[in-house]
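One structure is given here, and the rest of the page talks about it.
One chain of protein is taken out of this complex; the other chains stay put.
Letters A and B mark the chains in the order given here, with residues in each chain numbered from 1 onward.
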Amino acid sequence: MSFIECVDLTHIYNAGMENEMLAVENVNIKIEEGEFVAILGTNGSGKSTLAKHFNGLLLPSSGKCLVDGMDTKDEEHTYDIRRQIGMVFQNPDNQIIAAIVEDDVGFGPENIGLDPHEIRRNVTAALRAVDMEEYRHFSPHHLSGGQKQRVAIAGALAMNTKCLVLDEPTAMLDPRGRHEVMETVSRLNKERGITTVYITHFMEEAAMADRIFVMDQKHLVASGTPREIFRDIGAMKKRGLAVPMAAEMAYRLQQKGIRITESIINTEDLVRAICQ
Amino acid sequence: MSIELKNISYTYMPKTPFEHLALDDISITIPEGKITAIAGHTGSGKSTLIQHFNGLLKPSKGTILVDGVDIGKKNTEAKAARRKVGIVFQYPEYQLFEETIAKDIAFGPRNIGCSEDETQERVKQAMDFVNLDYDKYAHRSPFQLSGGQKRRAAIAGILALQPKYLVLDEPTAGLDPKGRESLMEKFRRLHKEKGTTIVLISHNMDNIASYADNVIILNKGKVTMEATPEEAFSKKEIISQAGLELPEVKTIMNELAQNGLEIQNNAYTMDKAVEEIIEALRRKGKC
């Protein structure tokens, strides 16, 4: 059984009303426990809408979404699902609720009614896991964007989440902040086996995933390993996306008659192919 | 002619416990007709710096000359000089407020006293430039647009002021790859066709590498480098000290050089890099 599974999932906003809008159509997706998947797609391709189904923030208009075997439509399981799937959103400012870091991290555990001692333990462990323990008494207002996003990740970890769904967590950050977030996410995935769904516009970030899903015009149009996905530069560009710089360079070299047989997704690949 | 900053210092919240020297003795020149990039980490002072260009902030020390006029003065000449500088702030779509897109874009021209005909003409031109069809969109609410369209409508609002110097603060933040590229191409066209001087504020070094003629690196309120892109990207130390990264292309080229490929290693754009690699491989007899 897959950890997250969408079957023929379709979502229509404001269904039956004048401004009804189809956002996601007939998506079938399976994400295994411990996997790191990236979702790519232009703005409006439906990827955020899809992600909001994973923890029942949105319910399918038709089809279904199963998390750990539980149907998100089943109200009995709503909070079980949300405990297991933590979400991090794009704007770091609009997801931090409390005026002190540790209180914010404790917000989730408080909501699910954990014992105060347990909450404190979880908060400390979560802050340590994202390397933010020394900031526990800070006001979020005084943190950098990357630090705020790490606090948001800690907020999910404090609920003992099994899976992180991150919706463009680095879009508003500078290079340093992006590194911090990427490094934290990939470490949590590797060391703790946290299933990770990572939505991004940065191809270099997606290249680090185990698998990539590509959304285009409300449909899931491709899935595969980064090597498989980034091999087809033409298809990616046609969908308004791109490929990592190293892949693009390899492609250009091939066009000029240089023989590169391997598929290239990062600098190491390219260096190996050229300087062998 | 140029924007010239002479010994600018700026202190935030002076005489409070939060007092903080945001800009420390900055002297730079933004030459007319070029694309100048200002790069720096969050908190390096770049946002504070650009707010001095049109007098939004007054320096604690120093003077700013726009085309030779001190914009700190309180006369009409200084006011006119300040208006030569247009600033597109980060996420400019958050300043849209009018009922219709055309009205929103007309806000600027009306404020600076353009006639009604002139205003309408400018609105049309600006919308045309950012690819928003006038007949289709002029009378729609800006809030019904998609994210990328909103961004373009907001930028049109600044373009309608027809600034001689256009300052862009992270103009592509949050856009998807296609949106990023097409927006940057529009600015390049503006620069080529109308000769608008562009100041590009960014931490995306690949963007800077593809577009800028000059690079200014800010770190902790100080200018740590003012150079051509080629020179700037050859100084990896200064770039990483400023919390920035080399352009991806440059990183790849450095790696190739380190692994024994004999390249000149001057390239920082894709086209040049491909040329250099091919040349090096030819010399090696690999193709």
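In this text, a contact is a pair of C-beta atoms (placed from the backbone, for glycine too) under 8 Å apart; a residue touches a chain by one contact, two chains touch by 3 or more.
Convention: contacts and distances are computed from a predicted model.
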| item | value |
| --- | --- |
| Per UniProt record, name of the chain withheld from view ["Transporter", "PBP superfamily domain protein", "Cation acetate symporter" or "Oxidoreductase"] | "Transporter" |
| Contact residue for the chain not shown (choose from A:Cys6, A:Ile96 or A:Ile229) | A:Ile96 |
| Touching residue (missing chain; options B:Thr36, B:Asn54, B:Thr172 or B:Thr251) | B:Asn54 |
| Contact set of chain A toward the excluded chain (per top definition) | 52, 55, 57, 79, 82-83, 86-87, 89, 91, 93-100, 102-103, 106-116, 119-120, 123, 140-141, 155-156, 159 |
| Contact set of chain B toward the excluded chain (per top definition) | 13, 16, 18, 51, 54, 56, 83, 86-87, 89, 92, 94-97, 107-108, 111-112, 143, 157-158, 161 |
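Keep this in mind: only the chains that are shown with their structure count from here on.
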| item | value |
| --- | --- |
| Rounded Å distance, chain A centre to chain B centre (Cα mean) | 30 |
| Partner chain B, residues of chain A touching it in the complex | 41-44, 90, 144-145, 168, 171-172, 174-177, 201, 203-204, 240-242, 244-246, 248-249, 252-253, 256-259, 267-268, 270-271, 274-275 |
| Of all residues in chain B, those that touch chain A in their complex | 41-43, 146-148, 173-179, 203, 205-206, 243-245, 248-249, 251-252, 255-256, 259-261, 270, 273-274, 277-278, 281, 286-287 |
